[in-house]
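Of the protein chains in this complex, one is absent; all others appear in place.
Read from first to last, the chains carry the letters A, B and C; within each, the first residue is number 1.
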Amino acid sequence: MTSPTIPAPSMYSADDPTGFTALESEVRSYSRAWPTVFDRAVDATVYAEDGTPYLDFFAGAGSLNYGHNNRRLKQVLLDYLIDDRMVHSLDMLTTARREFLETFHEVILEPRGLDHKVMFPGPGGANAVEAALKLARKVTGRESVITFTNAFHGMTLGALSVTGNSMKRGGAGIPLVHATPMPYDDYFNGDVDDFVYLERLLEDGGSGLNEPAAVIVESVQGEGGINSARAEWLRGLADLCKRHGILLIVDDIQMGCGRTGGFFSFEEAGITPDIICLSKSISGYGLPLALTLVRPELDIFEPGEHNGTFRGFAPAFATASEALRTYWTDDTLERSTIAKGALIESHFNSVVSRYSQHELVAKGRGLARGLQLPDGELAGRVTAEAFQRGLLVETSGPDGEVVKLLPPLTITDDELRRGLAILDEAFAAVLS
Amino acid sequence: MTSPTIPAPSMYSADDPTGFTALESEVRSYSRAWPTVFDRAVDATVYAEDGTPYLDFFAGAGSLNYGHNNRRLKQVLLDYLIDDRMVHSLDMLTTARREFLETFHEVILEPRGLDHKVMFPGPGGANAVEAALKLARKVTGRESVITFTNAFHGMTLGALSVTGNSMKRGGAGIPLVHATPMPYDDYFNGDVDDFVYLERLLEDGGSGLNEPAAVIVESVQGEGGINSARAEWLRGLADLCKRHGILLIVDDIQMGCGRTGGFFSFEEAGITPDIICLSKSISGYGLPLALTLVRPELDIFEPGEHNGTFRGFAPAFATASEALRTYWTDDTLERSTIAKGALIESHFNSVVSRYSQHELVAKGRGLARGLQLPDGELAGRVTAEAFQRGLLVETSGPDGEVVKLLPPLTITDDELRRGLAILDEAFAAVLS
Amino acid sequence: MTSPTIPAPSMYSADDPTGFTALESEVRSYSRAWPTVFDRAVDATVYAEDGTPYLDFFAGAGSLNYGHNNRRLKQVLLDYLIDDRMVHSLDMLTTARREFLETFHEVILEPRGLDHKVMFPGPGGANAVEAALKLARKVTGRESVITFTNAFHGMTLGALSVTGNSMKRGGAGIPLVHATPMPYDDYFNGDVDDFVYLERLLEDGGSGLNEPAAVIVESVQGEGGINSARAEWLRGLADLCKRHGILLIVDDIQMGCGRTGGFFSFEEAGITPDIICLSKSISGYGLPLALTLVRPELDIFEPGEHNGTFRGFAPAFATASEALRTYWTDDTLERSTIAKGALIESHFNSVVSRYSQHELVAKGRGLARGLQLPDGELAGRVTAEAFQRGLLVETSGPDGEVVKLLPPLTITDDELRRGLAILDEAFAAVLS
Partner (left out) sequence: MTSPTIPAPSMYSADDPTGFTALESEVRSYSRAWPTVFDRAVDATVYAEDGTPYLDFFAGAGSLNYGHNNRRLKQVLLDYLIDDRMVHSLDMLTTARREFLETFHEVILEPRGLDHKVMFPGPGGANAVEAALKLARKVTGRESVITFTNAFHGMTLGALSVTGNSMKRGGAGIPLVHATPMPYDDYFNGDVDDFVYLERLLEDGGSGLNEPAAVIVESVQGEGGINSARAEWLRGLADLCKRHGILLIVDDIQMGCGRTGGFFSFEEAGITPDIICLSKSISGYGLPLALTLVRPELDIFEPGEHNGTFRGFAPAFATASEALRTYWTDDTLERSTIAKGALIESHFNSVVSRYSQHELVAKGRGLARGLQLPDGELAGRVTAEAFQRGLLVETSGPDGEVVKLLPPLTITDDELRRGLAILDEAFAAVLS
């Protein structure tokens, strides 16, 4: 292999020790928080170019629920490629596509009593959200969508319009309209009854609220700060949607595929969304794949009315099928996730007590966990300290004030404890 | 490997011989035109599950310029995966990312005198377009975009709003605004001077045209019907943009990476776009990857202002780097593409003469070629006949009236002639 | 005077006893509720063509605060016309315009410590609102506006977008965007603290609320059902706007010019809006005139940037000036309005007690008074009964459930008592 060319010195700068970032847009972000060059990764460990190992409590922002280069999935992927099976196939029929559709039906949908049709809306989560919104509008003939405070659904224009973060919204360069934000669960610390505002606006013909096509919600808001909706709140929302003829879209891109325990994050609440968005960990191997699941009666797009080049990346079908067979034909992973989540929760509760003067808040469900600090500056210092000690962990929340834990679900208890110990040191360095 | 589960008989239906499509949304399209199940593929040949070979003049809608499972790239990909190098890395610094950035700089940008910064906007072409539009609006503080008749830029809301096809636009479910369509080159068969309308509207303070942030254009419109803009038209457009302070975005997603001969489709015209969108064949192996190239002075997004889970799919960096080294360090591929394109053109000219009563029109440049039939029904019959004879070729154009040829650039002359011979039979079956 | 032509019999229909409505659009409304032909009017009495007198508790929906054809203003108007003074003058300087500007400054603005510039935005209230919204957006560079549940601001596109009524919004035929409705005072019957939702959304960078240019509010919502905001709520709103850099627009079109007692409805609250909209009774004689009052530092429209044919109807300047001199140089009218309002309130309280089984609600302030019935059907029957008995009174509220009293401020106590007595009969006929 030809060795890569070294760019001219002028491209380096004092604040760009790694050099090549001079070639990349300033929009890059993680490379600023973690200023090292990574090379290899196995399970819950990532290795820098110089061999330094980092324990990964970030897992590709929830895209690597089964760890990096999962052994079992790796073999399936290599076999697939070695055998020259189709890699790029748009939405042609392939053996890999069939295998995935049938496996997903048998392992996931049918046992949960779901009869949703599977749509491949494009390679990433934003595509799944865009397709969901387009379909909801087409089905209902309405334009408006209800979204929730601190929601995150993606960066393409449709997805961005239902996303809360003002900095990211500002990037649109046009007014983002057609969406109205409503308070997420516990937005007022229990002072205001659930849905009192939304329900009143919907019932009042003079409220000025455009009749919504859909509500889009995350069961647990990851980017929004690990805000976890109660099951009864989700049930209330589903009920309200049904009473008012509004479609319920659950964006399970980050919290699905077992992140909270069950395969879907809404299972615990016992609700059946009209449309479900999946991506991130669905391939099991970090490969770009996204699904929009649609109740059969809503499946009204014309052939090709929504299309795209990377709908249904075939190697991802292969790894996804194997991941479903490996982790979702019994409840081993689900129970393990809940147990590990409880371990973190218990640990975080002790941290909260330890630093009671800082009024920390432990948040989350399953293996989506957060510890809220007073502000984003402190939280950023905690993650920087963790990085120095070999732990990858990021922040989330509107001000980046929540230290967010999304370890691989397959992490060992030992690794989990080791990571929490590093975090303890980081908290101590910042909060003591 | 566990054998896939066979779905219950109730999922089959008379018009669904392959069975598993019952599980997939009705939005699927290619699987309707080509009702067989594909399994493997090498170079320009795709194999159905039963071993039937199909010559591929479609190449993943331009995503497989170097053929299916290209031998050289395959080895790089396998090595990458076998070595457990990072597969999913968001925008963290990785050795693969560095290799790609440096190779792209050395092999592509620098020799062409381009100093664009590279942005990784997400996994697919629509992400590249969304980022380009967002950035152009942020830079200029304007909202409106000029697009062209029969443009195709993608299915997410921002990209769809600058796309021409009315059926696809209808899928949005909301009015698509902020874009004004202008006539593409030769839209009036030479009866109207280039840009007379656009230029007049821009100069007239009373025209009612919102001042545009950007013009977005394809050098050759693939989905629009293989409409090829003349170099002088592109130069005129670039000049007009400069005179009026409008950013020029070239969407080179389908026509870049050598499809028309040079790496970029606009090289022949000698223009320098402000923003360039690349995807499809950039990975070289059909892996989801997209770039938005930005002139340095426009690189004003804040860190993380546009982000996403699958920005910079690392195995795609590996294959992309190797593809650049293999095919773009000399002009062998470029000359071959032009020669093969000339071969098709010459052949198409004879077809046009042969069926002069049908007023066929030969279109295109390089290895993006089209033969326009009187209507979409006839063109659809031609591609169906071709499929029966073992050739994959699709239609494009507003009514699907153009038989569109996008063979791998690496196709052999023999394969090319064989495919054209099949096409001849298909034309004869339909037009004679 | 030539006698009017009688239309051909075919234009009459069974449900159109008055005949000529066949020539008018179906959009007409009051002519359906009051199916008689009116001819003359003096003070608080309107006379039908056949001489039947009707006591007017409607007053041109608040446009006739000084009664019909007010004697004093009538003489000013006749003198103006007889002297051939300018009737139509766009925004040319005229003696009438000067007189009005100076009188308004001396009698209204200066004594209240207001230094607002006067803009003549067009002939009607919607023009005043449109100009206010345009200016607020231009000043702030933001697009979004906060409006309140059950707001009414007009039927042109900008004004309609900040209006609550869903039937009227539906008439737009396009999605009405750029406005977000917030709960008006007491929307949750005291169960939710004032502004808890708005304030939280404004403070939370992840809320998804577009940063608002302005809040537009009515001190008392007339069309919305005579909902009267408490002074402390208005103060809270003004304070919130100041803290967040949001412009406060008070639409005083229906409630200004003394309807609630003071000249401006917000005087009681002691707030100073950034922009104030006036129309309806400002001419004093039912002549089309509207004002947008603007704090000097916001007066940034370019000359002619907002214009229109009927800005500043000169005879209206003459009557308006006289009305200000007559009614607003001392507090006689203000005290009278409050006293008469108290009389209605006391009367309504007795009605509420009388029909306690219907859970009526007495609402309002000054001479803007409402009695809320269980539903619009009952309220409609009450006003129909009143009409039969010679009283003009209309309904308002989202379902038309409020019997709304807007008598001329100059109504005599005797007339007021007579009208209330008729209303009593109407209530008895419907509710007993």
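Methods note: a contact is a pair of C-beta atoms (placed from the backbone, for glycine too) under 8 Å apart; a residue touches a chain by one contact, two chains touch by 3 or more.
Computed from a predicted structure; not experimentally measured.
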Among the options B:111, B:175, B:270 or B:296, which residue touches the chain absent from this view? B:175
Option from B:61, B:77, B:133 or B:151 whose C-beta touches the chain left out: B:151
Absent-chain interface residues of chain A come out as 174-175
For chain C, the residues touching the chain missing from this view: 1-2, 4-7, 18-21, 23-32, 34-42, 46, 49, 60-61, 63-64, 68-69, 74, 76-79, 81-95, 97-99, 101-106, 117-120, 122-127, 130-131, 133-138, 141, 143, 154-159, 161, 167-168, 170-175, 178, 213, 253, 279-280, 285-288, 292, 294, 299-310, 313, 321-322, 325
State which residues belonging to chain B touch the missing partner chain. 143-144, 147-151, 162-167, 169, 175-181, 183, 187-188, 191-193, 196-197, 200-201, 204-211, 224-225, 397-399
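Rule of thumb we're sticking to: only the chains that are shown with their structure count from here on.
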Chain of greatest Cα-centre distance to chain C: B
Approximate Å spacing (C-alpha centroids) for the pair chain A, chain C: 50
Please tell me the distance, in whole Å, between the geometric centres of chain B and chain C computed from their C-alpha atoms. 58
Of all residues in chain B, the ones touching two or more other chains: 174-175
